[in-house]
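Please read the structure below before turning to the comments.
One protein chain is absent from this view; the other protein chains keep their places.
On to subunit A.
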Amino acid sequence: MARVIHKFTRNVPHWQPRLTPVKLAEATPEQLEALQVTPSNTKVSDYVLTLAHDVESLKVRSPLFNAIMYDAGGLSRSERELGALAASMVNRCIYCAAVHADRHAKIEKDTTTTDALFAAGEKADLNPRERAIFDFARKSAEAPPTAGKADMEALRQAGLSDAEILDLILSAALFGWANRLMHVLGDPVRKTEDA
């Protein structure tokens, strides 16, 4: 049994597709290549198998995702996670919010910021730098986007360099994309053990 969850949490749920993922046994050579399946590694997530329906997009998005979230320099890893989290909260992508809140807390070795955000939403008590980052990413994620000159000015006032600001724009924008896959194509669920 699986129960769909609707509340923000750092406890990462399972992701249950709303449509039928590609079956590995029936995958084309191009899909197998994109999935990087080797004989010793045939455990592929349902999420990636679902995206394999559009293998050309999957092949370009995975390296782009990794570059935006993990490439060296620029904005810190945890502040990129904060940008991703802000977008995921706006779009109510419970799964993405859980993954990126969890990563933020683990990198920082501190749950204060993500606890506050899940408890109080955009009114959470944040330090000035976190406040500027969160608000810019949150407004950027609105549809249509509402981040403006004052939000950009707040980032600069908080001490972000242009390289850091660019990384924040990228991470928040990337989750405009990721949320529209995760949240649209599947449900975040808790699996209850067999009774």
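Keep this in mind: contacts are C-beta pairs under 8 Å (C-beta built on N, C-alpha and C of every residue); 3 or more make two chains touch, one makes a residue touch a chain; residues count from 1.
As a convention for this text, contacts and distances are computed from a predicted model.
Of the candidates "CMD domain protein", "Allophanate hydrolase subunit 1", "Iron-sulfur cluster binding protein" or "Sugar ABC transporter permease", the chain left out of this view carries the UniProt protein name "CMD domain protein".
Of the listed positions A:Leu32, A:Ala124 or A:Leu185, the one in contact with the omitted chain in the full complex is A:Leu185.
When the omitted chain is restored, the residue from A:Ile68, A:Leu85, A:Leu117 or A:Ile133 that touches it is A:Ile68.
Interface residues of subunit A with the unshown chain, by the touch rule above, are 18-20, 50-51, 53-57, 59-61, 63-64, 67-68, 71, 73-74, 90-93, 140-141, 143-145, 147-149, 151-152, 161-163, 165-167, 169-170, 172-174, 176-181, 183-185, 187.
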